[in-house]
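Note that one protein chain of the assembly has been removed; the remaining protein chains are unaltered in position.
Coming up: chain A.
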Amino acid sequence: MKLFNISSGPHVRAAEDATMIMWWVVIALLFPTVGGIYYFGWPAAWLVATVTLSAVIGEMVFQWLAKRPVTIVDGSAVVTGLLLALILPPTLPLPMGVIGAIAAVVLVKGLFGGLGYNIFNPALAARAILLASWPVAMTTWVKPFETVTTATPLYLAKIGQATPGYWELFLGNRAGSLGETSILLLLIGAVILFVKKIIDWPAPAAYIGTVFIAAYCLGHDPLFNVLSGGLILGAFFMATDYVTVPVTTKGRFIFGLGCGVITVLIRFYGGFPEGVNYSILFMNMWTPFIDVHVRPRVLGCKK
């Protein structure tokens, strides 16, 4: 008698799997990556290649040493490496990039249990580690198309000097991290992720909205604050990182709100000109708390 396979339902599944999601994120990130290389030239290209490759190799070696299944094809190490490259100064010495990448995939991700278990966004945590280790190299910025060092728009604003116009900021023709400068290209990537329903509105909208409104209320230029620094990159690509943000819609909104508040506090009252990195890391810590306390109402149950 022929016996057929049995399994629990549902017997059909949606087409999209985790690996496909990761590769779509990679595709979306390629727009700001190409933009960064266009503005900052060969050093940027080498940094992207080195950091991404280091992340992949680092994860592979770590998984092999830890006797875990090697899951390089799932694309998550590529995403981590690419994201890290995008938030580094374009002229950062390559060895520092390598160390950052390894810190991201081993220290921040692997040691916590791998994909799905890390508390902090690996790329942002690695950037914080690099900033603490090499503060000068990590805050050395160059002008696009030139090798002349200069200050970022947010720093210029902080010390009260003239800043680039909105249009320059939108196109990305300003100093800054490798992939954070061109708002246009970041938005193209974000639109791809929205259309593919890979990211949703609550966190980015709450994050950008809070920065805009708070800047306005505190007497700063709201549009300038949205367009400069790493806000757009952080809001669409970091505050939407599945693993390190809450799972509910309401939770994600609260997460974005918190990121906005911390960013504004650091930018306007803190010692650094930019607060996106630390604000998201700070809110990452709150994610488990938000997940426990912000739950949807269950049908047929009172709150």
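FYI, a contact is a pair of C-beta atoms (placed from the backbone, for glycine too) under 8 Å apart; a residue touches a chain by one contact, two chains touch by 3 or more; residues count from 1.
Going forward, contacts and distances are computed from a predicted model.
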Message: Considering only the chain that is not displayed, what protein name does its UniProt record carry among "Ion-translocating oxidoreductase complex subunit C", "diguanylate cyclase", "Fe-S cluster assembly ATPase SufC" or "Putative thiamine transport system ATP-binding protein"?
response: "Ion-translocating oxidoreductase complex subunit C"
- prompt: For chain A, which residues reach the chain that was dropped from this view?
  reply: 1-14, 16-18, 20-21, 74, 114-117, 242-243, 247-249, 252, 291, 295-301
